[in-house]
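Worksheet: the structure to be examined is printed underneath.
Only one protein chain is missing; all other protein chains are in place.
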Amino acid sequence: MSTAIAQKRSFAAVLWDYLTTVDHKKIGKLYLYGGGFFFLLGGIEAMIIRIQLIKPENDFISAGLYNEMITMHGTTMIFFAAMPLLLGLMNAVMPLQIGARDVAFPFVNALGFWLFLFGGIMLNVSWLTGAPDAGWTGYAPLSTLSPGHGVDYYVLGLQISGAGTLMGGINFLVTIVNMRAPGMTFMRMPLFSWTTFVASVLILFAFPALTVGLFLMMFDRMFGSAFFDVALGGNSIIWQHLFWIFGHPEVYILILPAFGIFSEIFATFSKKRLFGYTAMVFATILIAFLGFMVWAHHMFTVGMGPVANSIFAVATMAIAVPTGIKIFNWLLTLWGGNITINSAMLWSLAFIPSFTIGGMTGVMVATSVADYQYHDTYFVIAHFHYVIVGGTVFGILAALHYWWPLMFNRILNEKLGKLAFWTFFIGFHLTFFIQHFLGLMGMPRRYWVFLKNQELDLGNLISSIGAFFMAFGVIVFVINAIYSGIKGKPAPHDPWDARTLEWAVATPVPHYNFKQLPLVRGLDPLWIEKTEGNGKLTPAEPIGDIHMPNGSILPFIMSVGFFIAGLGFIYHMDNNLAYILLFGGMALALVCMLIRSLKDDHGYHIHKEELEREAD
Amino acid sequence: MAENTKSNEFHKQQSKEEMKKQLITFALMIIFTILAFLIVGTEMMSKMVAIPLLLVLALIQVGFQFYYFMHLKDKGHGMAAVMIYGGVWAAFLTVMALTLVIWW
């Protein structure tokens, strides 16, 4: 299908196409649109926080609204911006990288996206009645006793989107295990596919703990159970454990795919094979393994005792070793390479020092004794923004520049790209570097105002100015994306002279990805064919019928059903009419499931003749 | 076709033997269960002995379920086993944390 035909279709047809799509490339785009929207929303919340803190004793927003703002900023950025943007990139790129025609469960893939989107909408609907205000960590009993329905929205929004993420994780795992192209062994998989695999393992084992934690919270708030109610023997530390058993692997779910992205970009733009590929793979696995045993470093000051604190401190510091391996491997990939510097590469190069600073402060806060000083101060805020913005957000932006031609068939404008990079990069360090010192000077996190003449004024002013730079950078990027879509010319095939399989497919990518599955002869298969072959991958099969899944509107309706049921759960305590929503929504979702399981869906075939006619 | 039927006969024989093993497994599981209930029902041993013993009996039973009833021992179950053991490891950490590293 050429783009000319696609452009002629009516808006309704395009909308219907996207509502019913099960194509991983389109779902990837949907994730990027959804995640991008929530990223802007979380960014606006961040700006409001920084405006409030621009001067001492500011009254830009009220204390209650400030609490809602910090909670929504954290929750939105982690669950509804960073995660879906990464899942979008994984969807768009990973199947192409391993030489698959689609993911293992296309229907479930669509369902995962719609659940995420409706979870995010659920969370943000709360602005109408009062948003959650117990912090993104939702510690009990602050959260169980929070009045109004804010925290209820938090619980159900995360529950719905969490289910979607879990499905996405299982889907990627099965895809990678079962659907690699002939010759694509595990140890020939590009690093981004590897990190997708490992991050999916983390999703699989981490999200159930959050699911349970959220259920307990929901039962306590809505059905009168006593998990966190000390008067009836409850124990609020259970929430902290469950939240962080999920929450710490979540950090690695966010950073590992970014590591994969940088590995691809450094290798491509240095014109060199990734240095220490095997070590990189094992470092990834090791980080994931250790990442599961360190959650309690978020709880050093809870009073777990010196033995537990020491164990978790040592385990945490151990993670610096595989991470260090990765940093050195990237540096050595660059060493002696034929380096091209463009926007994607700028974001990647900026990542190394930024993330290393975040890693070093990470070891500092991991020192459990010293952590009593850092805990809940701006030092911690600075630390995790250095790893999440300096790691994950830089990674996402680098990936968007790098894979934009693949996903949207356009090349982003370099001038605008560089402008966005430099303003965002400078703004990022202005905003967060100074916060280390604010924290060490004793400024606690989550405070609505600070007093003047405590030597916090200047630091906060600088930090807020930096935030405006970052906002400017983001706006420039959005303009760039829109501009390239309207004015840009179609991207040439393989614009970066890249190494991996996703650049071997036709431009624009046909909906069946590969006419013939390619035969992979080693790591960096496209590069091998460029240097040793004729630049094209050898097909591993003759042209034959291609089996494709049918589109379906059911994932969308099912998610709407869960969304309605969620509203029913929230309001059933106030009004009996809400039971209609609760049972109606559940029934809608269950009927969809039933239709899905009773109605055979064999998919359809693209016939050989059709494929031959499309021959390039 | 004839050849195919012959190999089918072979497979039938194979799954028959498999079935025999599974019946033995089932019998053992029943015995372990009865044993566990007897330990508690007759109060024949102290708490310090009974609890570890009960856990061991449960673990053996679960091993039987996974390896014989769910065929984890068979070929082509490598990845499945990896994920189950991964889950078991995460589960172990979770249970340990919630029983040991918690305020009383």
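A few remarks follow.
Labels for the chains are A and B, by order of writing; each one numbers its residues from 1.
Simple rule for what comes next: a residue touches a chain if its C-beta (ideal position, glycine included) is under 8 Å from a C-beta of that chain, and two chains touch if they have at least 3 such contacts.
Note that in this section contacts and distances are computed from a predicted model.
Here one chain is missing from view; checked against "Cytochrome B oxidoreductase", "Multiple sugar transport system ATP-binding protein", "Polynucleotide kinase-phosphatase" or "Chemotaxis protein CheW", UniProt names that protein "Cytochrome B oxidoreductase". The chain we do not see here touches A, B in the full complex.
Within the whole complex, the absent chain has one touching residue among A:Leu145, A:Met187 or A:Leu232, and that is A:Leu232. Considering A:Val174, A:Val449, A:Val478 or A:Met586, the position touching the chain not shown turns out to be A:Val174 (whole complex). If you put the missing chain back, the residues of chain A touching it would be 104-105, 166, 170-171, 173-174, 177-179, 204-209, 211-213, 215-216, 219-220, 223-227, 229, 231-235, 238, 241-242, 245, 594, 597-598, 600, 602. Panel shows chain B; residues 1, 4-5, 8, 11-12, 15, 18-19, 22-23, 26, 29-30, 33, 36-37, 39-41, 47, 50-51, 54-55, 57-58, 61-62, 65-66, 69-70, 76-77, 79-80, 83-84, 86-88, 90-92, 94-95, 97-99, 102 of it touch the chain omitted from the view.
Methods note: only the chains that are shown with their structure count from here on.
With each centre defined as the average position of its C-alpha atoms, the distance from chain A to chain B rounds to 37 Å. Interface residues of chain B facing chain A in the complex, by the touch rule stated above, are 79, 83, 86-87, 89-90, 93-94, 97-98, 100-103. In the complex of the two chains, the chain A residues touching chain B come out as 173, 177, 201, 204-206, 209, 235, 237-238, 241-242, 245, 292-293, 295-296, 303-305, 308.
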